[in-house]
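Note that this complex is displayed minus one protein chain, with the remaining chains in position.
For reference, chains read A, B and C in written order, and residue numbers begin at 1 within each chain.
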Amino acid sequence: MVVIAGPCAVESREQVMTIARHVKGCGAHMLRGGAFKPRTSPYSFQGLGEEGLRILAAARDETHLPIVTELLSEDDIPLMARYADMIQIGARNMQNFRLLREAGRIGKPVLLKRGISATIEELLNAAEYVRSEGCEDIVLCERGIRTFETSTRFTLDISAVPVLRQRTHLPVIVDPSHAAGARELVPALARAAAASGVAGIMLEVHPDPGQALSDGPQALTLEMFAELKRDLDRIAALMQDLSHAGRGRKRASAHGAGA
Amino acid sequence: MVVIAGPCAVESREQVMTIARHVKGCGAHMLRGGAFKPRTSPYSFQGLGEEGLRILAAARDETHLPIVTELLSEDDIPLMARYADMIQIGARNMQNFRLLREAGRIGKPVLLKRGISATIEELLNAAEYVRSEGCEDIVLCERGIRTFETSTRFTLDISAVPVLRQRTHLPVIVDPSHAAGARELVPALARAAAASGVAGIMLEVHPDPGQALSDGPQALTLEMFAELKRDLDRIAALMQDLSHAGRGRKRASAHGAGA
Amino acid sequence: MVVIAGPCAVESREQVMTIARHVKGCGAHMLRGGAFKPRTSPYSFQGLGEEGLRILAAARDETHLPIVTELLSEDDIPLMARYADMIQIGARNMQNFRLLREAGRIGKPVLLKRGISATIEELLNAAEYVRSEGCEDIVLCERGIRTFETSTRFTLDISAVPVLRQRTHLPVIVDPSHAAGARELVPALARAAAASGVAGIMLEVHPDPGQALSDGPQALTLEMFAELKRDLDRIAALMQDLSHAGRGRKRASAHGAGA
Partner (left out) sequence: MVVIAGPCAVESREQVMTIARHVKGCGAHMLRGGAFKPRTSPYSFQGLGEEGLRILAAARDETHLPIVTELLSEDDIPLMARYADMIQIGARNMQNFRLLREAGRIGKPVLLKRGISATIEELLNAAEYVRSEGCEDIVLCERGIRTFETSTRFTLDISAVPVLRQRTHLPVIVDPSHAAGARELVPALARAAAASGVAGIMLEVHPDPGQALSDGPQALTLEMFAELKRDLDRIAALMQDLSHAGRGRKRASAHGAGA
């Protein structure tokens, strides 16, 4: 089970380096961070742009963590092609079909987040836009849907994991940070996702969430991430074990039936 | 009350001309039609592109109806600047913030459709992206939100009309065709919208809906449009009358109170 | 078009009498008011019980307005049978199937409100529970569904009106007060409902909404009701006129086709 961790937005070299070293030390597999931020208001912090990508690349150089970062516009594709290891299409752009096609032509893996009111069928169709351009390396991400419930920022649709696993061979990951909108809720959701059979989990981490320029309330502290990562490793190991045991019982039962 | 009518997608010169002449004859004020179509599946008809824009322009030349058509990508801005009278941002792109900014720089009015799960607050913030680039001529369009109810394609949020009128001076129109997803429901919704105080109504019309390349089930036939347009004119006249009467009563009561 | 008006909760004889006389004077057709109130918290005002029913009956005696009031429990059926002219089943009880059956046996008309997350199909099935006990006089009421939008208390599903008119011969009314949750929004929604083809509109009215024991923010003042009632009468007259004109055109066209 892959763990992708990092800040919501790249804020400074120091911030990213601190996080990258920490999550690497805890065994994370990839570094996330946004250089171009889609923000509800035009007057909010919009990301550092290319400078942010350079910071992410520097963190990769030191930690060897591949980086995944969001593509917001066709105009930024040359930058993405230069810096990113994996291209993220955010929830708001899941049906920005031109962008999906362009992302599919970059020649890098694509992480496609489900729109906040997209059906699973629409998510699979959006992936088909990326695939129709020749990209086969696509990861789907459940990150919460919009419902009437307001005690969480979005409602994590955990059922999307088994449903997607029935309908596609593409790997499915979960982002509990955006779904929850509150860091206290993230560990329980991450553990649930791990036990539901995901291929990976994507987490927001910040050394000082109270000072974060974007989505601070949902960022795990470094300590919380370390503890959660230990839990996730244990759950992932158990899941593998259960999966082997299940296959074993199926073989035994098939053997018994044949005898 | 402005009535905007036309096909979902531009399919051919003959189709657009037939519709444009008919809706002009019925008193419509603008012609709508998509040359670039955002479709759930990459294998559906994606629109005629520039050829579609040329057809719309020809229809404008003959009927003098200004044309509104959807902008899907920054790449198409030069074409839009050449052909369109009003730039439509579709529901799927309501939070495509780069596109919003670019649309705001074209120097033409912008019709901004509400995302299917966007709050009214988010719609106003999206308009702010357009406005932040200097465009003051923005029209907001309610076109149905996604809910649990499946007997209509979307749920027309008619309450958005009075809520938006409280919160912004921008004109608000309603698109009942996309909300309903079924032409039989469109007249009742259009009449309701007219009585709710909208500045305009946007309707899909097709001479032969059964053969439409996109969204045929929700397109009005030419006859249905003619009949509905007559009804809308009557309702619009009544609304103006009621509004004058209301202001008259307020003046009288203020006068009485002052006496 | 029938107009049903009255307070959310019966609070006192004076309150009900003031409202009943006023709405009668404005031409309302029925008086509404709750004696048993379903409240989210057990510590909120729960209604006056039988005393409330007696007050309603006194108002009916004076104004000759029939009264509609909510049945909350099988235990209250004898009281309902004695005092009410029409039995209301509230949104929270739309799938309280035992109560539906009991209501169908009382021998009085039943006003069935749609649950806040009930599909139209489920509403029709709930009506079938009432009908299966022999009650044919059932009125369906759209009163807003629960969605992600928080700028209104619920989202008035205006499309339910034409959808229900396609699927059932039962009359359909709209309650814009509960949907809106704010009196400023009620007139626009009521006008929209009137133009959508409803058989009636149900409105909450209070002489002093700031002092109401329940749902004050959505109650119209007496003045607002008077003005809205005048508007609704005009719209209802126009709707009848349009409907006659539509039938006339259809006859003419059938005649022409036959000639």
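The definition used in the following text is that a contact is a pair of C-beta atoms (placed from the backbone, for glycine too) under 8 Å apart; a residue touches a chain by one contact, two chains touch by 3 or more.
These numbers come from a predicted model, not from an experiment.
Student: Any idea which of A:Val130, A:Ala180 or A:Ala212 touches the chain not displayed?
Tutor: A:Ala180
Student: Just name the one of C:Thr63, C:Asn93 or C:Ser177 that touches the chain not displayed here.
Tutor: Per the contact definition at the top, the residue touching the missing chain is C:Asn93.
Student: Which chain C residues would touch the chain omitted from the figure, given the whole complex?
Tutor: 38-43, 72-75, 92-93, 95-99, 101, 115-117, 122, 125, 128-129, 132, 146
Student: Across the whole complex, list the residues on chain A that are touched by the chain not included here.
Tutor: Counting over the whole complex, chain A touches the hidden chain at residues 117, 119-121, 145, 147-152, 155-163, 165-166, 179-180, 184-185, 188-189, 191-197, 227, 230-231, 234-235, 238-239, 241-242, 245-246, 249.
Student: Touching residues of chain B against the unshown chain: what are they?
Tutor: Contact residues on chain B toward the absent chain are 146-148, 150.
The rule is short, and it goes like this: only the chains that are shown with their structure count from here on.
Student: Rounded to a whole Å, what is the gap between the Cα centroids of chain B and chain C?
Tutor: Taking the average C-alpha coordinate of chain B and of chain C, the gap between them is 32 Å.
Student: Between chain A and chain C, what's the gap in Å when you average each chain's C-alpha atoms?
Tutor: Their C-alpha centroids are separated by 48 Å.
Student: Where the CA atoms of chain A average out and where those of chain B average out, how many Å apart are those spots?
Tutor: Computed value for the inter-centroid distance: 36 Å.
Student: Could you tell me which residues belong to chain B and also touch two or more other chains?
Tutor: 117
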